[in-house]
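After the structure tokens below, expect a handful of questions from me.
Showing chain A:
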Amino acid sequence: MADLVFVLLSILTVVSALIVAGNSSVIYSAVGLLFTFMGVAGLYVLASADFLAATQMLVYVGGILVLILFAVFLSNRISDAKLSNPTHMRVPSAIVCIALFGLMSNAAVTTEWAVKTNVEYAPTTAVLGRLLMTKYLLPFEVVSVLLLAALIGAALLSRPESAKAALKPDMEEGQ
Partner candidate 1 sequence: MSLKSYINDIWEAVTTTAKGMRITARYGIDVKEEVTIQYPEQRGPVFERFRGFLANDVKTCISCNMCVKICPVDCISLEAVRGADKKMVLVSYDVNIGRCMYCGLCVEVCPPKSLTHTGGFEKSMVARDEMVLHFIHEDAEVIRQRVARQVAEAAAKAAEEAKLAESQPKPAAPAAEPEKK
Partner candidate 2 sequence: MEQLTALIIQKVPALAVAPWAVTLLLIGIVAFIILQFAMVFAGFGTYLERKIAADIQGRIGPNRVGPIGLLQFLADGIKLILKEDIIPTAADNHLFRMAPYLIFTGSFAAFVVVPFGFSLIAADLNIGIYYVMAVTSLVSIGVLLAGWASNNKWSMLGGMRAAAQIVSYEIPVGMALIPAVLIAGSLSTQDIIRSQGGLLGIFGWNLFHNPFSFFSFFLYMVAALAETNRTPFDIPEAESELVSGYNTEYSGIRFGFFFMAEYADVFVVSALATACFLGGWQIPFFNAASLPPVWANLLSLGVFMAKALALVCVIIWIRWTLPRLRVDQLMRMSWKYMVPLTFFNFLGVSLWVLVFKGKGIPQMIASIFG
């Protein structure tokens, strides 16, 4: 049964990923991305990573996809129903894609995967939390600082020019 679910989820993920890549409409690509994310979240669940699956939904669907849609809507005419992304440079990109595909499939086939025979579906949240707070505390904090920096940068960039000008003397004084 789990195999069947796996196959179904894989088909969902791959097909919707193809839609993302192949569709000429940005919006349809975004919707395809939604189903890709959902398929991947399902795969996480199958891999007994429940927390990761929920995070996938929360961050990618609730955050990033909404941002993508917002960006598409804001940077185009809203009244224009046909948002399209025309394809350029088909031949080089095809070569790159095929090469990448070959590399990855080769890697997937030749790697000796460590197979866990008896998968136990156990909650991972507590373990994850403990690990993040002990063993991986430093990377966790570094990532937090990086994200904070990005946040501050975004806030500064989106400030209107006049506010920026008003802000500058203070900053220079501070330096």
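Here is how the candidates were picked: all candidates are chains of the complex that A comes from, given by their letters.
Quick note on the criterion: a residue touches a chain if its C-beta (ideal position, glycine included) is under 8 Å from a C-beta of that chain, and two chains touch if they have at least 3 such contacts; residues count from 1.
The structure displayed is predicted, hence computed values, not measured ones.
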Complex partner of chain A (touching, any copy) among 1 or 2: 2
Residues of chain A that touch candidate 2 when the two form their complex: 1, 27-28, 31, 34, 50-51, 53-58, 61-63, 65-66, 69-70, 73, 78-79, 81, 123, 125
